[in-house]
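Certain chains of the assembly are absent from this excerpt, and the rest are unmoved.
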Amino acid sequence: LRRGVPEVIFCQGKTPEQVARITRQMLEKGVNIMGTRADTRVFEEVKKIAPDAEYHRDARIFAIKRATVARNKGIIAVVSAGTSDIPVAEEAAVTAELLGNKVERLYDVGVAGIHRLFMNMEVLKRAQVIIVVAGMEGALASVVAGLVDKPVIAVPTSVGYGASFSGLSALLTMLNSCAGGLTVVNIDNGFGAGFAAHQINKLGGQEDGCALS
Amino acid sequence: LRRGVPEVIFCQGKTPEQVARITRQMLEKGVNIMGTRADTRVFEEVKKIAPDAEYHRDARIFAIKRATVARNKGIIAVVSAGTSDIPVAEEAAVTAELLGNKVERLYDVGVAGIHRLFMNMEVLKRAQVIIVVAGMEGALASVVAGLVDKPVIAVPTSVGYGASFSGLSALLTMLNSCAGGLTVVNIDNGFGAGFAAHQINKLGGQEDGCALS
């Protein structure tokens, strides 16, 4: 299962030491490794074991590249609504990149200022798969899915307050979208969206050469 | 209180006979009367007492006009997302009309086909107050409020299935809108939206002459 792609460690709820121990075991297999929900303390501990580990701060992801990765031809666009949604958007974007995808980011295009989205339509057009990340009312996913005829994956975020109920509002909005072709992942699950987008993008074919992810 | 505007009967949960009895009592005061959530059986009974009663079928409203009503200068736009939202949109529109307002309707412009909204921007521009009626994901209210700089009243509807939870999804979406100036009424409460829009529209001034509502 999941060969060619990195092994993944979900660091939330694990101590830096636990993450480091799991990392060491995986390294013996010579595979690529990525850790999600990793804070800087986790990264410090991992670096002791793998000095070549990289840290994607906004995405809260660390990555250790030891093996080449097949690269998909298509582009994945990651679109997000507000500045506070960026950590989740980055989790999706960096995940997709580490799995071998070209990613284009289009941030801060929430429906309250929808002209910004329309001024960047070519990003949506170039993409083969689109990930939309939005909190609070989450309406951006519907708008994007209504504009394009390609797979759109919506990620509700826990950004908001009051009746956003920690992402529930955005989640329900996205599930109820009238725009065909939209599918949804868990609140704040940037990783899941990046992973699913990769699986879809792969269907459009892979480039001949290979590269370190 | 509430002089100059019709007396209102909320017919839901009342028998046709009860509605007719309340109507008769009100008629003695010589005022205008409107009944919301009135089905045809209610209307038949009311007509026996007031043969001049009119019935707005889509809005489920009956109206009896006996007194002149001051007319507001500004226009109220009623915008709705899907065909199933029309009964609630009409409840709002007819309520506003009976209270003395000019109303423009813009229906079937949901975000899944958002180009229809953009092709009708002049309706939004002409209006002094806008009512947006939408079920399922309810994203239309956010989009409209983001496009204009005037009061927008959002009405979530119970239209939908599954995770729409009888209007809860649309309600939460609207409450969480990032677009400034949006206020919200209860699920399916077209009457409340029309009434509030009237109170706001009145602030923009009234025409000199008067008319039967």
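Note that the chains take the letters A and B in the order they are written out, and that residue 1 is the start of every chain.
In the analysis below, contacts are C-beta pairs under 8 Å (C-beta built on N, C-alpha and C of every residue); 3 or more make two chains touch, one makes a residue touch a chain.
These figures come from a predicted structure and were not determined experimentally.
Every protein chain here is a copy of the same sequence, 2 of them drawn, and the whole complex in this file adds up to 8 copies.
In the analysis below, only the chains that are shown with their structure count from here on.
With each centre defined as the average position of its C-alpha atoms, the distance from chain A to chain B rounds to 42 Å.
On the side of chain A, the complex with chain B involves touching residues 81-82, 110-114, 136-139, 142-143, 145-147, 160, 162-165, 168-170, 172-180.
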